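Following: one structure in structure tokens, then a few remarks.
The other protein chains are all here in position, but one chain of the complex has been omitted.
As written, the chain order gives the labels A, B, C, D, E, F and G, with residue 1 at the start of each chain.
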Amino acid sequence: MDSRKAIKKLLADVRRGKVSPRKAFASLKDLPFKNLNFARLDYHRCIRKGFGEAVYCEGKSPEHIKKIVRDISGKRGYILLTRAGKKLYDYLKKDFPFLKYNECARIIYEDKLPRKSNKIVLILAAGTSDIPVAEEAKATLEVMGNRVKTAYDVGVAGIHRLFDKMSEISAANVIIVVAGMEGALASVVAGLTDKPVVAVPTSIGYGASFKGIAPLLTMMNSCAPGVTVVNIDNGFGAGYFASLVNK
Amino acid sequence: MDSRKAIKKLLADVRRGKVSPRKAFASLKDLPFKNLNFARLDYHRCIRKGFGEAVYCEGKSPEHIKKIVRDISGKRGYILLTRAGKKLYDYLKKDFPFLKYNECARIIYEDKLPRKSNKIVLILAAGTSDIPVAEEAKATLEVMGNRVKTAYDVGVAGIHRLFDKMSEISAANVIIVVAGMEGALASVVAGLTDKPVVAVPTSIGYGASFKGIAPLLTMMNSCAPGVTVVNIDNGFGAGYFASLVNK
Amino acid sequence: MDSRKAIKKLLADVRRGKVSPRKAFASLKDLPFKNLNFARLDYHRCIRKGFGEAVYCEGKSPEHIKKIVRDISGKRGYILLTRAGKKLYDYLKKDFPFLKYNECARIIYEDKLPRKSNKIVLILAAGTSDIPVAEEAKATLEVMGNRVKTAYDVGVAGIHRLFDKMSEISAANVIIVVAGMEGALASVVAGLTDKPVVAVPTSIGYGASFKGIAPLLTMMNSCAPGVTVVNIDNGFGAGYFASLVNK
Amino acid sequence: MDSRKAIKKLLADVRRGKVSPRKAFASLKDLPFKNLNFARLDYHRCIRKGFGEAVYCEGKSPEHIKKIVRDISGKRGYILLTRAGKKLYDYLKKDFPFLKYNECARIIYEDKLPRKSNKIVLILAAGTSDIPVAEEAKATLEVMGNRVKTAYDVGVAGIHRLFDKMSEISAANVIIVVAGMEGALASVVAGLTDKPVVAVPTSIGYGASFKGIAPLLTMMNSCAPGVTVVNIDNGFGAGYFASLVNK
Amino acid sequence: MDSRKAIKKLLADVRRGKVSPRKAFASLKDLPFKNLNFARLDYHRCIRKGFGEAVYCEGKSPEHIKKIVRDISGKRGYILLTRAGKKLYDYLKKDFPFLKYNECARIIYEDKLPRKSNKIVLILAAGTSDIPVAEEAKATLEVMGNRVKTAYDVGVAGIHRLFDKMSEISAANVIIVVAGMEGALASVVAGLTDKPVVAVPTSIGYGASFKGIAPLLTMMNSCAPGVTVVNIDNGFGAGYFASLVNK
Amino acid sequence: MDSRKAIKKLLADVRRGKVSPRKAFASLKDLPFKNLNFARLDYHRCIRKGFGEAVYCEGKSPEHIKKIVRDISGKRGYILLTRAGKKLYDYLKKDFPFLKYNECARIIYEDKLPRKSNKIVLILAAGTSDIPVAEEAKATLEVMGNRVKTAYDVGVAGIHRLFDKMSEISAANVIIVVAGMEGALASVVAGLTDKPVVAVPTSIGYGASFKGIAPLLTMMNSCAPGVTVVNIDNGFGAGYFASLVNK
Amino acid sequence: MDSRKAIKKLLADVRRGKVSPRKAFASLKDLPFKNLNFARLDYHRCIRKGFGEAVYCEGKSPEHIKKIVRDISGKRGYILLTRAGKKLYDYLKKDFPFLKYNECARIIYEDKLPRKSNKIVLILAAGTSDIPVAEEAKATLEVMGNRVKTAYDVGVAGIHRLFDKMSEISAANVIIVVAGMEGALASVVAGLTDKPVVAVPTSIGYGASFKGIAPLLTMMNSCAPGVTVVNIDNGFGAGYFASLVNK
Partner (left out) sequence: MDSRKAIKKLLADVRRGKVSPRKAFASLKDLPFKNLNFARLDYHRCIRKGFGEAVYCEGKSPEHIKKIVRDISGKRGYILLTRAGKKLYDYLKKDFPFLKYNECARIIYEDKLPRKSNKIVLILAAGTSDIPVAEEAKATLEVMGNRVKTAYDVGVAGIHRLFDKMSEISAANVIIVVAGMEGALASVVAGLTDKPVVAVPTSIGYGASFKGIAPLLTMMNSCAPGVTVVNIDNGFGAGYFASLVNK
């Protein structure tokens, strides 16, 4: 129910004596944020119920993460842990046997949402070294209930391999391009399609790739329009965004 | 018709003597690219017929731009010229009286596409100085046939102004956030909504804003997921991408 | 009156029939933000009533600024325009004859607040070229009702000039240090005093000063504790912050 | 006693034959700096007596640190060791059993100063990973005799958590904001309060956060005035500065 | 045979009934890329047959690399593995006993191409620490069938050592200059010869060499024309390019 | 004649009394450098006789340049002036009527060398704004006696335009790729050919293209081998290098 | 007289009743700084009397500079104004007819110091565009009383021109190397001599020279020891330092 309507009803109830001013005050106390969060209720349902709260695990202690998982579970939220090692999974599994693990994507999750639609998110990765980031995007998308296809090792050094995927590109609703080194794949793909392209620079490379700055700049400056960029190695962010678009 | 079918039919016709090998060769000559562009035909219709070819005018001479406009017109494509001054418009108008001008957005265009749907793209700008970039995004979206709403001067320095726009945020299908200086608006908005947020850093600011690098990094590192980023001041790119998503 | 009390009273009035639910709803509608801004009311009084809304003028058209000034005046707010040229002042003066101008500080303002206390903010500038930034800080402080002293050209190249100011340094409540080139003055001053030092790097210098990055980094890395830093050339920000501290 | 008075008395004593010129010379020998430090005496009392000399331990050998601690103890100064591991503490404790340890803040200290006033320094941390830096600020403040409150995990991704802390924000005298990733929290808080905000960027994040450069720039460019910035991860520096302001 | 001719012949054969339309279609299916790759056929022969596919091993697991090697072998391609450790070689050797190893160059390869010509590629390295990168270039060149000479430790700090190599410089067809620290050797060599100079900056150095940025910029800005630059430490890239030129 | 032979002959002549020791000494005086330049004689012939000495005109006064031209003419060297405006040409033409001007390339030159061979250097430019840099490369190549072909506006945003040029790519001996914005064209071309690719990043673009840094990094990190890079906007350098390769 | 002795004598005089405590106090009051500046007296004589106070004119108004010149003149100090245009000189000359001007060096000065010694400072400039910076160094040196020789256009692109200057290099006591673009000259010269080399990077160049960063890094990383570096374009600083060394 609309919070405006809720307030009107509450006031009428107060007027009619059905609700005491004191009780009404208690109800109103939280209204500012409830009202604020108005638009976020659905969102919260999605975040907290859908695929749970995403937790970036790097640099957090296993004990700390266990506590967070317990909190989310207590609120009956689903769970998505990114950058999670096998060891962490083994540690958490003892207490939370329902958790699952995707080792390549380094993602721990509770369960996948039921598939919402048949629209496809296509993930293209330029090189084999970019696969872990691509898999993080894929796992995020699947946990959030999307249908995903992937094509790896389709970088521009051998552009015929990309062209072999033209029908997949045509069939996709959103495309994620994962590329390190010079990151040219994003521009090339955006030039071949009218689907939104979410580009993920990776830290793959050496020297003047500057741990991902080179592909980040490349993607930022794409001469083909239709490309937006997320942080370096941020497969989760790309997957999350693509899922919002894919809805 | 599917190019594979086209080839099969052609071969059958050759076999049956309905098409000479020479003629068949001429038809096949362009097939590689036709085949390639398969997926792109719709896209091309959109690009070339829809809102025309986008031309970035800065640093191009008026004569050069006139030539490009003539070329596009000749192919019966629509036109979108970005970063175009009033002077350029006056110059082009003589030869192409059908051109229209949006001075704040610095965009010259031929015509707007018919509105495709009622889904709204909401554009939020942090400060009044960010408005020209926001307007470039808006004009691009409208020319491409989208419904657009805007809310300007809603930066985080006076966050209540942003909260006054909660219902607009709830109602939008895609949100573009335009912000310079520290660019914090993108994170805050992404924390309030489950709609995809396309962030545009602007070069507004001085000193350590480094002509837009500060907000670009801020947006890249958004602690709230659901944000992707385009190039500094790239209102056109954000509008174009949002239009692809909004379809 | 406390907004919580206000709500309670309102609810009691509704209950008693003194206020209709509809009218009560209208009152409540803005409560979320009023409530939110609870803590900000004093602040707003200070911002909006005290020295008015600060407007950064660079890159805004005179017409635009005139409109902003009119808006603020309409709300009976005081005015502080930074980075304002003489020309702009002459332009605005016609319509707003009450405006005053500090040419060196490039600040247009309505009136100074009555002096709040006798606590002194001391502004030290390393070189004569840093004076405009120092004067911006000074003007901001004075408009906000602070007592200010200055000592210019006391950079570390001739450190005896700084030591001549030891008694002023002792007497100050807050110290602003303005320095370009290598910006070493902030560390040296922080090593000599137990007062908070607000450091302002300036874009004075050339070559490897990189338009203020060198002094910014110097100040960030001060080996003497007690230093915080604002943006390059941001005299207003330093003055504003020092005024908050000086209260 | 004032050094000027001290000199006058000394000279009178010489005149009266109570002090020999030789002894007087010995006393005067140090006067230049004593005189210089005139203003710094109180400061020194604070630094050397109050919470002792702050020593940054990273990269120093345990033996070296033990020697420093012995020197300070010999002068009856109090001690504050930052970035100190548990191992170092165990090592030092054998010789200096009076030392205490705050493991989360990684701070070794001798004793806390008696609380000077009831004015509160509020420390806000955006994420749970920012807590160690926040705790370093807190421990520094407490050792220096300040009253401290904290609110962690109040980043802008879930801005309602921040708004839940509005009363704490209202009640504070100085606010420290600790944030990594995009660091937007500082701007948002400064927009909500008229208290001075000391911002600490942290190196939390990855990719384009560039080990803290992203939040540093964000904080530097805060669109809300009233923010100053210390070095990346410098919880001690923020606490020290806030303590100077809080006096 | 020219693919155009191939198509014409195929069509004639269809016409004459020598080839069925179905079989012709199967042949044509790959034609787009075959046609596209027209120019690349020779190239592919060179890449795939000549020295095999180059694989950058850093960050790839031994199992992954073994799989790649098996794939290439299956297609009867030759192999070149760069940045390969001794351990990896020992691991691969068990399954692929025909593999050879150049430890200094850290390159695993199958076999060298027969020497194509007597034209010499000369590799100059500024310091002894630059030798591994130089050796990577050398091994790449030799595997690709080039004649190579080297002169190491000829940096500009002792320029007479370089001049002792004037006759080798005169006799070379292409020159590769490998240098770290300040990278001045490339400019000096380019000033002494009219042969194309391919410059490889190395990450040798410390402090302001910024892991190779300093020599990269030096080489980019060579005041002597005739220099092009590859990525930092990219000995393979320089060797590969020089081999293309040397053909 | 070989300088070694020259010395031997000279010594024989001294022995035979045909040349006096004094005269011989005068001849020998310059021999060290002549000898040094041994390898460079041909080169010098090429540089000084072939297309003259290349002079970068930006930032030099017309008077200064006139003096340089006179010097070179006096030595009967040919002339190549880069970054030269029309005004400069008009100024120089009065005194040196034999000079010619290529306005698009902004190059003043004396005469073209006779074509040395029929091997083609192909210049590809990604966008129309990159043409001036491409033309600088072309003019340099032609003055140095090379056969040049160009294909402009073949950027990856519309990759079919590039594929239309496959036969030109196949026919070239060396390829120069000129591209700004994200510079992806170099990688794509290198993936399509086995010819050496010389990449020229241009300063075309805005925001995060950082005046050419983005395409420079892209080209440096090309995932396809066979690419080397020259300085931003350095069409001359690319042309010069390609000419050395093409010989 | 030594300030220690002065104090002892003063105390004895007080003791003996020759000086009153009050008068003694007045004398002592300034002693801290006198004592401090002890070492600086000679220096000051040099700075203030020798070649006057150096004033960097860029960004200062003519009126401001006139005031500074008057101040220095009043103290009978000599004057050195750097980065001074012809216009400024004409303006100052009216009031200070004794001023002289070096247009190429853009330096205004009062008079040259008498030559102190015959030791030579040699200034080498790589290109003709570096000459103004070299001339600034030269003028500074001459005003400070040094003997200076110069050799311009001796960059490493034509290294024989540098070798023609070997005898000058041998004869110098200190060498200043001025170079833009890649700045390799400093390393080469340091490899040829055992004299201290002071390197001045210049902002000459374009693209990846980044306004002098490239040569600055080159010089910082010189593989030949014996090189120190001053700021970009800082001819004055190099001349000043070389003069200190040359004394």
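Couple of notes before you dig in:
By definition in this document, a residue touches a chain if its C-beta (ideal position, glycine included) is under 8 Å from a C-beta of that chain, and two chains touch if they have at least 3 such contacts.
All values derive from a computational prediction rather than experimental measurement.
Put simply, the missing chain touches C, D, E, F, G once the whole complex is considered. Residue in contact with the omitted chain (choice from F:8, F:67 or F:86): F:8. Residue E:207 is the one among E:97, E:114 or E:207 that touches the chain not shown. Contact between chain D and the unshown chain involves residues 32-33, 36-37, 58-60, 64, 68, 201, 203, 211-213, 216, 231-234.
Although one chain is not drawn, its touching partners on chain C can still be listed: residues 126-127, 155-159, 181-184, 187-188, 190-192, 205, 207-210, 213-215, 217-225.
Annotation for chain F: contacts to the undisplayed chain at residues 4, 7-8, 11-12, 14-15, 17, 20-21, 24-25, 28, 31-33, 35-36.
The rule is short, and it goes like this: only the chains that are shown with their structure count from here on.
Interface matching across A-F, D-G or B-C places the copy of B-E, with more than half of contact pairs shared by residue number, at D-G. Counted by C-beta pairs in contact, the busier of A-D and E-G is E-G. Spacing of chain A relative to chain G, judged by their CA centroids, is 59 angstrom.
In chain D, the residues that reach two or more other chains under the touch definition are 36, 163, 192, 207-209, 220-221, 225. By the document's touch criterion, interfaces exist between A-B, A-C, A-D, A-E, A-F, B-C, B-D, B-E, B-F, C-D, C-G, D-G, E-F, E-G, F-G.
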